[in-house]
Each structure stands twice: as C-alpha cells, then as structure tokens.
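In what follows, a single structure is set out as structure tokens and then discussed.
Note that one protein chain is taken out, while the other chains of the complex remain in position.
In this document, chain identifiers A, B and C correspond to the written order of the chains, with residue numbering beginning at 1 in each.
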Amino acid sequence: MLSMIITPKFGDVDGLRHINNNVLPQWFELARNPIYRIFNPDYKFETWNLILAHIDFDFVEQMYFDQDVEIRSWVAKVGNSSFVVYQEAWQGGRLCVKGKTVVVDFDFENKKSVRIPDAERARLMEHFRELAE
Amino acid sequence: MLSMIITPKFGDVDGLRHINNNVLPQWFELARNPIYRIFNPDYKFETWNLILAHIDFDFVEQMYFDQDVEIRSWVAKVGNSSFVVYQEAWQGGRLCVKGKTVVVDFDFENKKSVRIPDAERARLMEHFRELAE
Amino acid sequence: MLSMIITPKFGDVDGLRHINNNVLPQWFELARNPIYRIFNPDYKFETWNLILAHIDFDFVEQMYFDQDVEIRSWVAKVGNSSFVVYQEAWQGGRLCVKGKTVVVDFDFENKKSVRIPDAERARLMEHFRELAE
Partner (left out) sequence: MLSMIITPKFGDVDGLRHINNNVLPQWFELARNPIYRIFNPDYKFETWNLILAHIDFDFVEQMYFDQDVEIRSWVAKVGNSSFVVYQEAWQGGRLCVKGKTVVVDFDFENKKSVRIPDAERARLMEHFRELAE
C-alpha cells in the first residue's frame, strides 16, 4: 500500500462546508506520483508514457476542513497495456471516498498503447491488492 | 439536451500539452448548473438539497488548448431519491470525454436521502436520454 | 476593453459561501486569452513566448455563486520587454476585484526577456487604458 497524508486547504471546501467532490481527483492524482515514478523515474514530459483512460469516485462519507486526510493507493489489476489503481480517502478513521483509475502505457508519438515491460510490471505488483468485486 | 460552451484557460493544459484529466470534473460540474437550479432555484446553500454519490469519466480522445469545448448533458435515469446525469465533452467535432454523475436528493440536517418530488422529477425528464448499456 | 462573461461553478464557492479568492487568478487568466493570442496566434506551446513576472489582486467586494461575472481587461502599460494587464471583476453592477498582471516577452530557450515587436505593441495598444495611480 502507498500512503500519502494531505492537509485540506481553505478553498477545498465548498458552500456545503464539506470538501468539494472535485478536490478528490486532485488528491488521488497526487497520491499516484510514486506509481508515475515507476514508469518515469526522471519525471520528464518529453518521454512521458502514461495516459489515463478512466477515473471514477464513490463518495461514501463527507470530509471536512479540520482534519488531515490519508490517501491509500493500491494496484488492483495489471493487464497487457493498462493497469488499475484503486484508491481510498480516509479522514478521522472513516473511509470517505474510494475510486479507480485506469492507466495506459502509451506511446504519445504514435498514439497507441504499448505492452507494459516486465520490470515495470514487477514494480506495480509490489503494491497489488485484489478487489472483492 | 443541455449544452454549455467552455473556453479552456492556459492552466487547464498539463505537461503533456493536452487538457489535464482533472479539469473535466470541473467542466462537468459547471454544466450541471441548470440541473442544480431545478432543485435550488435561488441557489441558497442554507437549504441546498443535493449531494453527489458517484462520478466517473471515460477519456476517449485528448483535448487541447486552442479550441472551445462543448459540454452536453442529459438526465439518464431517475430513481426514487437519486438520478444520473450523463455528460459528454466535444471538441472540434470529436467526442473526447463521457461521464456519469449520480446525484442524490439529500436532507443535510438529518443526513439521509429523500424522495425526489414530482415537480422536480418532471423537470428532470425534460432532459432525459436513454443510455444504450 | 476586452470583456468576458464567466459563470461560477459550485466548487468556486468556499466555506464562507462566497467566491474563493483563489478563483480570481483563474478567471483573470482565462480573460487574458485574447492577449496571449496576439503573441501566439496558433497557441503553440513549443514556440510560446510569454511568461508572468507578477500578479496582484485587490478584493473590494465579495462575489457569490448565483450570478454571472464579467471580467474586463485592459493593457495599462507597455514597456520595452514587458506589459501590464489591468483587470476588473464585476458582478451585479458591483466592482468586486481588480488586479494587475506583468507579462514579459520571453525567450524560453535562452531564458531572457526580449523586446516586444512593433506589431504586437500596436495590437496591445488597441486595448490601452491609463491607470490613475
């Protein structure tokens, strides 16, 4: 499991005085940094090789401004050219949001997906967790 | 169908020089304004009665900085206390992103969902479109 | 004067139920698009030639979710290699925010500012407005 602690900022809260739903995609993106590093150790955009095909979020409980949030991330599936990241947001002992991201190993020049190399595949599996459904 | 034209701003583009995935939740949120108005004609947060249970996005094509984007929105399903908004982002004649939002008619004081009143239900159905799947 | 109408989205409002201060930099950035077009007619990042040196914002009145906002933009000064954009945000007949942006004509490859060409200079002056102070 990859864990990242995030402190909400004032503007993350909306008129309902809870964390706005659209903040979650940003927090989950940030928490995927270590996974992006596996494929792009030097973080160079010129040779970047990942693209997102899908993201989803289930909002289970409301989150608030006054407490830190922990984002937990796992790799839930590794296919031929894509993999699934499963993530959860926890605040004050409560599971508040869960979501999945489908990431594709992508050749931006030729605009097509490519097979995930074995080395990256092995690194991904270090964070594997099987999902129930 | 509800249609909204959105002009990308400089910072909507990321290091891959395409529109960042996390911009889409914001554009889709903005395009749901007319639907929020059905339930909250005066836009008062004190009596706000909608909460999101789920959002998802399928990224079909990349979008870029140099052209306006059209967000098209429909109501795809109306249940007892929740409904589904289906949305698409189009740029230059290409369908680039599609996604669904599950919106719940919610009593924030008692923290429970409530039945969608008939008047709001009828207004929602004006924007109905059946989804294939 | 350049004018742009912006519709606030739900998440632009913070826990104080007014438009969050950090939304303004985004709206002002969007409203500078026509000025960016003067220097980069095809909007290509590979040859982009502008960089920001300074931004500031004076918050005069609070803004809210329920009404559109007009951003008005002028060019307030044109120097050798930089110029100043002055902008105002209006809502419901009230001047709510004003701010300045210092934009530099910049050679990203050699990391140094360059003289603004006469053609661009003339185009900027079409939107000129002298500031009192």
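In this text, contacts are C-beta pairs under 8 Å (C-beta built on N, C-alpha and C of every residue); 3 or more make two chains touch, one makes a residue touch a chain.
Here the structure is a predicted model, which means the values were calculated and not measured.
Check C:R37, C:H54, C:R94 or C:R129 against the missing chain and you find that the one touching it is C:H54. Touch with the chain that is not drawn comes from one residue among A:Q26, A:N49, A:Q62 or A:S81, which is A:Q26. Not every partner is drawn; the one left out touches subunit A at residues 7, 9-11, 13, 17, 26, 29-30, 32-33, 36, 42-43, 45, 65-66. Not every partner is drawn; the one left out touches subunit C at residues 15-16, 21-22, 25-26, 29, 45, 48, 51-59, 62, 108. Think of the hidden chain as still there; on subunit B it touches residues 10-11, 13-15, 17, 20-23, 65.
Following the convention adopted for this analysis, only the chains that are shown with their structure count from here on.
Geometrically, the chain at the heart of the complex, using CA-atom means, is B.
Distance from the subunit B centre to the subunit C centre is 28 Å, each centre being the mean of its Cα atoms.
Spacing of subunit A relative to subunit C, judged by their CA centroids, is 33 angstrom.
Computed from the mean C-alpha positions, the centre of subunit A lies at a distance of 22 Å from the centre of subunit B.
Multi-chain contact residues, meaning those touching two or more other chains, occur in subunit C at positions 10-11, 13, 17, 65.
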